[in-house]
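Remarks on the structure that follows.
The other protein chains are all here in position, but one chain of the complex has been omitted.
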Amino acid sequence: MTDTRHPMTGNEMSYYAEGGIERHRYDVVVVGAGGAGLRAAIAAHEAGAETAIVCKSLLGKAHTVMAEGGIAAAMGNRWLEDNWEVHFRDTMRGGKMLNHWRMAQLHAQEAPERVLELEDWGALFDRTEDGLISQRDFGGHKYARLAHVGDRTGLEMIRTLQQRAVQVGIDVFMECTVTDLLKDDAGALSGVFGYWRETGRFVTIEAPAVVLATGGIGKSFKVTSNSWEYTGDGHALALRAGASLINMEFVQFHPTGMVWPPSVKGLLVTESVRGDGGVLKNSEGKRFMFDYIPDFFRAETADTEEEADRWYDDKKNNRRPPELLPRDEVARAINSEIKAGRGSPHGGIYLDIASRRDPDFIRKRLPSMYHQFKELADVDITQEPMEIGPTCHYVMGGIEVDPDTELSSVTGLYAVGECSGGMHGSNRLGGNSLSDLLVFGRRAGEAAAAYVAGLAQRPAVTDESVRAGEWSALTPFQVEGGDNPYTIQQELQQTMNDLVGIIRTAEELTQALVRIEELKERAQRMSVEGHRQYNPGWHLALDLRNMLVVSESIAKAALARRESRGGHTRDDYPKTDPEWGTKNLVVRLDDAGTGVTLAEQPLPEMPDDLLRHFQ
Amino acid sequence: MATTDHGVTSPTRARIDVRTLRQDRWWLSPLTTFVVFTAFVVYATLRAFMGRDYYATPYLSPFYSPCLGDCVEGASDFGQPFAWWPLSAALIILIFPLGFRMTCYYYRKAYYRAFWLSPPACGVAEPHGSYSGETRFPLILQNVHRWFWYAAVLVGLVLTFDTVLAFRPMPAEYAVGDGETSGVHMGLGTLLMIVNIAFIWLYTLSCHSCRHIVGGRLRHFSRHPVRYRLWTWVSRLNESHGRWAWYSLFSVAIVDLYIYLLATGTIQDVRFF
């Protein structure tokens, strides 16, 4: 290739090459170009660091575009009573008190300013009558708090950040996958190793600071709202680099995913449908959520349909409808109804807004949902109820980081967004993820830039580490007659869905771990056809390693936690156990580097001035 | 075919030899447009140059209104300032509606596709080797559309006046009953003119330039509530601008044809009262 600029990005491809591998040098490399990655990159750039973003897809396609409902931020535009302390309390209670208190605090305090910043950069949020940013109701939030744009808030957010990143001139390595983190001999991070998806060529980027913002792990499950990119890359990269994961047993199943047609099973149906008046009904037409109100939330939840319906217009004198309980509660309730045989023909239950709001309102407030059902399922949601069921949506667990800087236990390695852990405890409230991306994205970017600025000497990229990365990436081509990666992926997804899903038992989890071991064995002998240029089979083979180690982490942690809490429900231990409420489970790579080990760790202690919110 | 290797067959693109893989009848729409527009142009040209049979009491053909040349008796409601004009009176004023339609955003789309094949249909390669859009003379003149719109509003007012006049009592020889003429008259011609003027106004008011002028140019609708209302209203009409363009094209031709047939004595006006 004589052209030295990359055709996709215009990046210089052969900055200088050693051993045929393209090399670049930056201060901060951000892996992932969703909301968190872009915000981190902007912050690092503004702090003066030479910054690059590496992402698996084209810029602007990251999973953040799928976020629908809104960004939770206590701006008080709708309810003057709302402030960061209320938001903090809602977040902690939603996470069943397992959240890192400091992260929840920073998140609640800084979210409003982060939202206003988006507006400075050109975002056009829906407005209140006074011209302020409108805020909508969502499950688990005491006040209407979600800044939104119809039901496509994620798109607005990523486009705004993308345009900002392009404006300030950040380099973007598009369709480039990072397969390894490189470290120097002292154990400090020195860069990343990866390949261009388009050409299959390898690339090394030297950088003392790497911010992981790779998102979640949903693709390990069969029914999921997540896109193909969600293969737990950041989780796995961090593990292999020596960092620890926390809270991996907590996986959020969104209560409302599409169940039909089969090709879109799992596709998200936004919580805004319920926030805007939609209700859940079983095949008998019963609004069943009133039967599933847990004691923990009884005081603040309406117990009659009349009160629940009044709440939409008069929030002061009425309690919230049970449809707007946190997601874990609603998902479990739906699951029970389906199991009890009161499900819909395609194995879901009904989400009905058609009989409760007029068509114009629905089309205006929920345009994407209207479009999605019309186009994909031939269902007019202004006329008929939707059929929905739980879908794997979000992993609360992730890389364990310092709350203020998002630094992991590896020097120079930062993590933000879904691939980091702690912020959401055992269950994330809707709307808290977009604000999480912004708040901690910025913090990580600034911390990473400051770390690099203070370095006397940059950690060196060693030739061995680059060669090791190359060798391991090419392994799938060296095997002939082995398993097809698509087959292994399908079996893994089925295993996770059936055995590590929404309701878990010790027996099934043990069985899952056995199967994962088998799949790990087979993955050693995967083979792919074709060559390195834009070869999805090869890409999957590399991603699959990450999915396997992440799945193992989830199953192991789920087996160890013998209680039910938030996104982790054990049929054999259905009660929440106060004893377990004092500790986190931490996962690390084992000494052989082929599996993971588990340890308990006490929860960080909340200071008294915050503790008073819960007494 | 001209040098299509500037386009879908240029060297970096996926090598596919046909200029389109569309399997539907994509050629139907441009062909229809071509046939109908051509027919209209031929008819309108003939009628415009004819210089006669454009007035049959009390109807004046829209092709000749306002009749400012040396027109037949009763046709000139605005005087005859161009009485010296040697050619057909239609040629004096027809430039305005014609210019309005030629520069209209909808007609541009229609004739660029049907006559220029630029492009003939979406995803079908055009035959031209180079293309400069509306950046150069003469097509840069398309930007004067709003001037023709101002003129079209005036023409619309005149045609409205003509339609009112179409209710005039008929001369005695056409009177019904015992020879008295009623205070008003309505015939099939009146009805056609009403329909026509309705379409003309729908077409004129749904114009993109109109939409811009009444409110589209504003950045703050909230500070101009009346203009915002107007804009909303015009926007709704504008969605069907293409439809009004076709309907008014037909209605103008039909009114003219009807008057021609009356004026030549081929048919008699159908009177309602």
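Should a chain be cited, it is by its letter among A and B, assigned in written order, with residues numbered from 1 in that chain.
In the analysis below, a contact is a pair of C-beta atoms (placed from the backbone, for glycine too) under 8 Å apart; a residue touches a chain by one contact, two chains touch by 3 or more.
The working rule: contacts and distances are computed from a predicted model.
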| item | value |
| --- | --- |
| Name per UniProt, for the chain absent here [options: "Rod shape-determining protein MreD", "Succinate dehydrogenase/fumarate reductase iron-sulfur subunit", "Sugar ABC transporter permease" or "Lipoprotein"] | "Succinate dehydrogenase/fumarate reductase iron-sulfur subunit" |
| Option from B:85, B:167, B:221 or B:250 whose C-beta touches the chain left out | B:221 |
| Hidden-chain contact residue, picked from the options A:41, A:59 or A:416 | A:59 |
| Contact with the hidden chain (one of A:318, A:368 or A:576) | A:368 |
| Contact residue for the chain not shown (choose from A:261, A:285, A:574 or A:604) | A:261 |
| Residue of B:10, B:32, B:45 or B:268 touching the missing chain in the full complex | B:10 |
| Positions on subunit B where the hidden chain makes contact | 4, 6-8, 10, 12-16, 20-24, 105, 108-109, 112-113, 118-119, 122-126, 128, 130-135, 139-140, 143-146, 208-209, 211-212, 216-224, 228, 238-239 |
| Missing-chain contacts mapped onto subunit A | 7-10, 57-61, 63, 65-66, 75, 77, 116, 119-122, 124-127, 130-133, 149-150, 152, 155-156, 159, 163-164, 166-167, 174, 198, 227-229, 260-264, 267-268, 368, 371-372, 375-377, 484, 486, 490, 528-531, 533-538 |
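FYI, only the chains that are shown with their structure count from here on.
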| item | value |
| --- | --- |
| Distance from subunit B to subunit A - Cα centre to Cα centre, in angstrom | 57 |
